[in-house]
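Excluded from the complex is one protein chain; the other protein chains are retained at their positions.
First chain written, first letter: the chains are A, B and C, and each begins at residue 1.
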Amino acid sequence: MQPTLHTHSASTHSIRRNLYRILETSSGRKRGISLVFNLFLFILIALNALAIILHTVPSLHQKYHRFFVEFEIVSVILFTIEYLLRVWVCVENEKYHHPVFGRLRYVLSTTALIHLLAILPFYVTLFHTDLALIRLLRIFRIFRLFRITRYSKAYHVIQSVVEDKKEELVLSVSFLLFMLVIISSAMYYLEHATQPEAFSSIPATLWWGINAMATVGYGDIHPVTPLGKLLAGITAVMGIGLFALPTGILASGFAEHIRSQKTVRKHHCPHCGKEL
Amino acid sequence: MQPTLHTHSASTHSIRRNLYRILETSSGRKRGISLVFNLFLFILIALNALAIILHTVPSLHQKYHRFFVEFEIVSVILFTIEYLLRVWVCVENEKYHHPVFGRLRYVLSTTALIHLLAILPFYVTLFHTDLALIRLLRIFRIFRLFRITRYSKAYHVIQSVVEDKKEELVLSVSFLLFMLVIISSAMYYLEHATQPEAFSSIPATLWWGINAMATVGYGDIHPVTPLGKLLAGITAVMGIGLFALPTGILASGFAEHIRSQKTVRKHHCPHCGKEL
Amino acid sequence: MQPTLHTHSASTHSIRRNLYRILETSSGRKRGISLVFNLFLFILIALNALAIILHTVPSLHQKYHRFFVEFEIVSVILFTIEYLLRVWVCVENEKYHHPVFGRLRYVLSTTALIHLLAILPFYVTLFHTDLALIRLLRIFRIFRLFRITRYSKAYHVIQSVVEDKKEELVLSVSFLLFMLVIISSAMYYLEHATQPEAFSSIPATLWWGINAMATVGYGDIHPVTPLGKLLAGITAVMGIGLFALPTGILASGFAEHIRSQKTVRKHHCPHCGKEL
Partner (left out) sequence: MQPTLHTHSASTHSIRRNLYRILETSSGRKRGISLVFNLFLFILIALNALAIILHTVPSLHQKYHRFFVEFEIVSVILFTIEYLLRVWVCVENEKYHHPVFGRLRYVLSTTALIHLLAILPFYVTLFHTDLALIRLLRIFRIFRLFRITRYSKAYHVIQSVVEDKKEELVLSVSFLLFMLVIISSAMYYLEHATQPEAFSSIPATLWWGINAMATVGYGDIHPVTPLGKLLAGITAVMGIGLFALPTGILASGFAEHIRSQKTVRKHHCPHCGKEL
C-alpha cells in the first residue's frame, strides 16, 4: 500500500513487516513460519525453565554443570537477538508507531521489561565477580518462566477475570490487610511479654497473623497465653470468613467467563466458525 | 434559621457550624477546607499506625526512641484537640441536639469511645509508674488504627454486609461454638489420661478444638490415641462443612452488595451522576 | 372431652395432661408455667455444661471439688425426676399413645435415650469402685450438653438442612472415604520402608490421610520420600476439591432454607402473623 520511492528503504520496510508477522502469532500471511518460530520459542522457554529447575539439584549441578552453562549462554544469545528484533519491528504495531518514542514505549511495556530482565542479569554477571550480587541476580532468571504466559490460555483467562473483578478484589484484600495489622498488633501486645523471641515485634507478628488468617499453621510460632489463644481462635474463624470474599468473587468471575465463552461458541457454526 | 439576638452567641454559633462542616466530610460549604483537614487527619492516623508498628522493632526502638516519643506526644495533643472540638460541635448534628444529653450520647457513641480510648492511656501513663499497667494500656493504642476505618470504603461495605446477614451469621457461629464445646469435651475425656499436660482441661482442649475445626493444625497439641484420632478426623471433615455456612453467607452477601451498587450506578448518568 | 367415670382416674388424667403441657413448650394453656419450667431447665442444663467444663480445670477442681459434686448430685436427681415424669406423661402425645408399647417407644426415641445416657452413668458409678470404668463413663456427661439443642434454633435449622441434602452428603462423604483409603494405602506402601514408625500400618496412615485431605497438617507425620511427597501434594490439591462438594451442598442448602423462611415471613402480616 505504501508507495516505495527508495529501493533500499522499501526492502528494509518489507523485511521488517514480514519479521513482525513472524514474531507475533499472526493469522494472515507468513502464518506457517510464524507457527514454527513460536513453537521453537515455546520449546526454548520450556527448556530454560527445566534447566533453571534442574540446575539447582546438587547431584545434577555437579555432573552437568558445563552443559547447563553452555545452554545458558546459547539461550541468552538467542533471547537477546529476539529482543533486539522485537524492538526493531515493534514500530509496525500501531501502538508503537513513532520510530523513537514508540520504541521507547515498547521497551517500557510489561512484556518487554520482563524480556529484558530475563536476559540482562547474564550480562551483568559477566563483568562482575561479586558473588553476592551474582546470587541476587539469579532470581531474575524466573522472568524467563513468566515469558511462557504468552502461550498460556489459563493465564489469559485468569488475568481477564482478575481485571473484571479488580474493584471487589482490591476492596476485600485491603480489608484483609487492615484486619491483619489490627490482629497482629493486638497479638504482639498480648504475647510479647511471654514469648519475647517469637513475637519480637509487630512486623514479626505479621508472619503469624497471615498464616493464622490463611489457616496455614506452620507451628514455628503460636500463642501460649489464654488471651492470645482466644484471639488466635477468633482470627482463624474470621480468617476463613474474610478469605471467602475474594475467593467467592474469583470463583464466580471465573464461572461467568467460562459461561460467556461457551455462549459465544454456541452462536457460531461448529463447522466453519461463522456467526449463525 | 435561628434568629440571632446576641452578637457574641451568634458568632460562636457560626464558628461552631463552620467547624462542624470542616470536621465532617461535607459536600456543601467549607468543602475545600474539610478535604484538606480530613486528608491531614488521615495522614496523621496512618503515620501513627506506622509509628506503633515500627516502635516495636528492637533495632528501630533503640535508635529512634526519642523521635517516637516526641511524635507520640504531638499526635496525642492533636487528637485531644480534635476530640474536644468534636464534642463541642457535635450538637450541630440533629442526633446529638441537646447541649448536655446530646453531647453525653455523642461521647458514648462507638466512634467517640474509640477516639477516647486511643488517647486516654497516654494521660494515664503520665501519672503512673506501674510498668505492668503501662504495658497493658499500650494495647489501646491499636484503637488509633481503628480510626482509619472512617476513610475505608472496604470497611463500610463489609460492615453493611455483616449487618445484612446478621441473623444467619449468629445462627451458624452459635452452632460452631456449640459443636466446639461438644467436640472439645469429648476429646478431653479421650486424651486426658494419655496426655495429661497437653489436654489438661476442657478449656485447654478448646484451643485444640478451634484449630482442628479451622484446619489450622499448629502441631503443638494433637491426639495420639486411636479414638482421639478418629474424633479429630471427623472434626476436621465437619469443621470444613460448618465453616462453609458463615463463609458462604458472607460471600453471597458481598456479591449481592456489589451487584446492587453496580445496578445503582448503571441507572445514573456516568457524566453528571443524575438519575436517568 | 373425655367423659370422666371414676373421679380418681379422672383427676390423674387431668394432672398428667397438665404436666404434659408444662413439660413441652406449648402455645396453648399452661403456657406461662411451661415457659418458666423450660427456662429453669435451660439454665440447669447450661449450668451443668459450665460445671462439666470448669470441673476439669485443675485449680478449680481442687478448690471447689465438694461444690461440684453436690451440684452434680442435685442435677442428676432433678434430671431423673424430669425423666420419670416425661415417661409417665408421654402417652398424652398421640405418637406414644399405648400405655406400655407407647412408653417403650418413647424410651427408645433419640431424645429419651440422650436423656437417659446423661444420668445413668452417675448411678452406675455409685455401685462401682472401678476407676477405669468411672473415667470411661464420664464421657457420657457430654450428653447433658446435647440436651440444650432442644432450645437451639441453629441446631434445628442445620439438622433440617442436613436431612434435606442427605443423599448428596452421603454420596460425597462416601467418595471422600473411598479416596482416603486408596490414598492412605498407597502412601503406606511408599513411606513404610523409610519411616516404619510413623507409617506403621495402613490404619495408622489413615490419620495422615484425613489430615492431608483436610489440609490440617499437624506435622507429627508427613512423607519424606520424593514419591510420597508427590502423592501428598496431589492429595492436598484433590482434598480441597473433594471437600468443596459437601461444603458447597451444605452452604447452598443453608442459603435455600434461610431464603424460604424469609419468603414465608414476607407472606404473613408482620403485626398479627396471619397469612396475607
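Here is the rule we use: a residue touches a chain if its C-beta (ideal position, glycine included) is under 8 Å from a C-beta of that chain, and two chains touch if they have at least 3 such contacts.
Worth saying up front: this structure is predicted, and the values here are computed from it rather than measured.
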item: Residue of A:S11, A:N93, A:T111 or A:S152 touching the missing chain in the full complex; value: A:S152
item: For chain A, residues in touch with the removed chain; value: 49, 52-54, 56-58, 135, 138-139, 141-142, 145-146, 148-149, 152-155, 157-158, 173, 176, 206-207, 210-211, 214-220, 243, 246-248, 250-252, 254-255, 258
item: In chain C, positions touching the absent partner; value: 167-168, 171-172, 174-175, 178, 181-182, 185-186, 188-190, 192-193, 200-203, 212, 215-219, 222, 226, 229, 232-233, 236-237, 239-241, 243-245, 247-249, 252
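We adopt the following convention: only the chains that are shown with their structure count from here on.
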item: For chain C, residues that touch 2 or more chains besides their own; value: 215, 217-219
